[in-house]
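The other protein chains are all here in position, but one chain of the complex has been omitted.
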Amino acid sequence: MRLSRRRLNGLTEHGFSILITLFGLLILTFVIGRIMPTDPVRAMVGEDASREVYEHVYQQLGLDKPMWQQFLLYLRDVVTLDFGTSIRTGQPVLQDIARALPATIELATFAIIIGAGLGTPMGVIAAVNKDKWQDQVIRVLSLMGHSMPIFWTGMIALLIFYANLGWVGGSGRMSQFYIGLVPERTNFLLIDSILAGQWDVFWSALNHLILPAALLGYSSSAYITRMTRSFMLDQINQEYVTTARVKGLSRRQTIWRHAFGNIRVQLVTIVALAYGSLLEGAVLIETVFAFPGFGQYLTSNLLIGDMNAVMTCVLIVGVIFIGLNILSDILYRVFDPRTR
Amino acid sequence: MSMTQETSAALPRRTMPQGLIAARNIVVFLTRSPTSLFGLVVLGLLLILALFAPLIATHDPYMQDLQNTLHPPSSDYLFGTDELGRDIFSRLVHGSRITLTIIFLVTIVVGPLGLIFGTVAGYFGGKVDTVLMRITDIFLSFPSLILSLAFVAALGPSLNNAIIAIALTAWPPIARLARAETMTFRQADYISAARLQGASPARIIWRSIVPMCLPSVLIRLTLNMATVILTAAGLGFLGLGAQPPLPEWGAMIATGRRYMIDSWWLVTFPGLAILSVSLAFNLLGDGLRDALDPKQMNRR
């Protein structure tokens, strides 16, 4: 009931609403960019530039024009995928992001596999054993995961598993030793290292990925567990579950074949949303682990007020989020026969 | 089987619970579950710490003592000292004031804002709903930390701006929830009855719909508080929230990070403080959900 949404009148309306959301997103990033306290011109030309140079760049950037024209210019840039250059790196922002984003996707994908793999069965177990000790233990475990400041847990975990025990790699994407060894093709290090046949690099990358991914995964499993449990509780008392038992199916079969099938739809939505919020955790965890991903790129540019980079990063996160929402919507339609 | 179904269907959803009795019942219910009790106790402790911070703190939280830097925990310095010789325990105690300020300010902005947006959108439906929900959707299309980051970057890093940024990003889920709740009983008979009696939409929303949404909004706010605290701490950690020398817990972790390998107490205690407060909110919210959800109560 809660999740059933109004049927949308066809894909056109759906697409239209996505467009509006995108447009709002652009306004938002534009506004954020305009009210940033740093002077974009000064940041570009440097402190010692002459007045003429300053004026020239000022006009070049269109800052002398009225706001709405500036917004149109921004729109044009976005449509042509021209996001400007980053002041910090001197490279086109898009190129920077194309390097940083795959690292984060690698991290987030690993994390969501851990999170969903952990969270779903835990949620089902908790629901089936509602109010018994299993439920209580899982409840506390998942609330813990939900409550921990991930940057702090990351530090403590580094201290224990890297500094003291030496089980995992420390900071970065791979050990210093291997940097530059693998040609960048996809920018997904795990894939690139396999393509290059560099197994040492692959293991090093995996070794560096596992701790931050496990922490992120645990924190998102908290959410997935709780949602799975409550979805499952709604289903377990439904009549069709009784029907399944009457047919002679075992408890386990009724739960996994029948009840679980009915929460799959909602679960997919939840996992997609959890994947989006992993990006958030990634910002913090990447800072702690000095993991050269999207989150680190964003924060380091925030601190120096690199407008182009920040606006683009925020825009891309928004687009990824909208994309995930669309994806979960599509999956919703695919999985639930009632919405076909 | 059929009996429980009938009672839950027939269970009257009262418009306005008798405030005090209900509150007492809720507290009684919460104290019965050990986890919610833990949450209540921690938050009570936080409140006491914040109120009586100068009395509880053993040292001046800002006083530097360069003779005594990075002193491990001892009877003099309960949680040790930081790189400038400041007493960590006292800083944590004073930091609770910052945490409470954040919680308080965010709540009084987010709660009413979300309720108004949600109930109005849900009650009127149609174009109003579309427009309002579109706005919420835009805000919802960001993870809250990243949007707060962007806002703070735009406004300039400071504690106040962090609070504004968090409040700006925290209301849409509340609005969504209030809208969904409103939609479920917009068609209810007692709303139609109120309408037939000639009550104005504002009155119906205020008298009949807001009280119905309140329980779930409260739960959601409590649960969201954990996120708010984590976001605030995260901003502090990234250097975008409270600025030194303010004893904000996240910022304390950030400065402690450099000395972490040799002086574990610098990051451990502030982290535990954040963890226990956000855990407390989560446990309490979880308990509240059980206490306020009639369906859940019935199942027991």
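Lettered A and B in written order, each chain numbered from 1.
Throughout what follows, contacts are C-beta pairs under 8 Å (C-beta built on N, C-alpha and C of every residue); 3 or more make two chains touch, one makes a residue touch a chain.
FYI, contacts and distances are computed from a predicted model.
Q: UniProt names the one chain left off this complex as which of "tRNA uridine 5-carboxymethylaminomethyl modification enzyme MnmG", "ABC-type quaternary amine transporter", "Peptide/nickel transport system ATP-binding protein" or "NADH-quinone oxidoreductase subunit I"?
A: Spelling it out: the chain absent from the display is recorded in UniProt as "Peptide/nickel transport system ATP-binding protein".
Q: Given that one chain is not shown, which residue among A:18, A:31, A:196 or A:249 touches it?
A: Touching the chain that is not displayed is residue A:249.
Q: Could you tell which one of A:16, A:167, A:199 or A:240 touches the chain left off the display?
A: Only one listed residue reaches the unshown chain, and that is A:240.
Q: For chain A, which residues touch the unseen chain?
A: The list for chain A reads 238-240, 242-251, 258, 261-262, 264-265, 335-338.
Operating definition for what follows: only the chains that are shown with their structure count from here on.
Q: Looking at the complex, which residues from chain A come into contact with chain B?
A: Going by the criterion above, the answer is residues 1-2, 17, 20-21, 24-25, 28-29, 31-33, 35-37, 131, 136, 139-140, 143-144, 146-153, 155-156, 159, 163, 276-277, 279-280, 283-284, 287-288, 298-299, 302-303, 305, 310, 314, 317-318, 321-322, 325.
Q: Which part of chain B faces chain A closely enough to touch in the complex?
A: Within the complex, chain B contacts chain A at residues 35, 134-135, 137-138, 141-147, 149-156, 180, 184, 226, 230, 233-234, 237-240, 250, 253, 257, 260-261, 264, 267-268, 270-271, 274-275, 278-279, 281-283, 286, 300.
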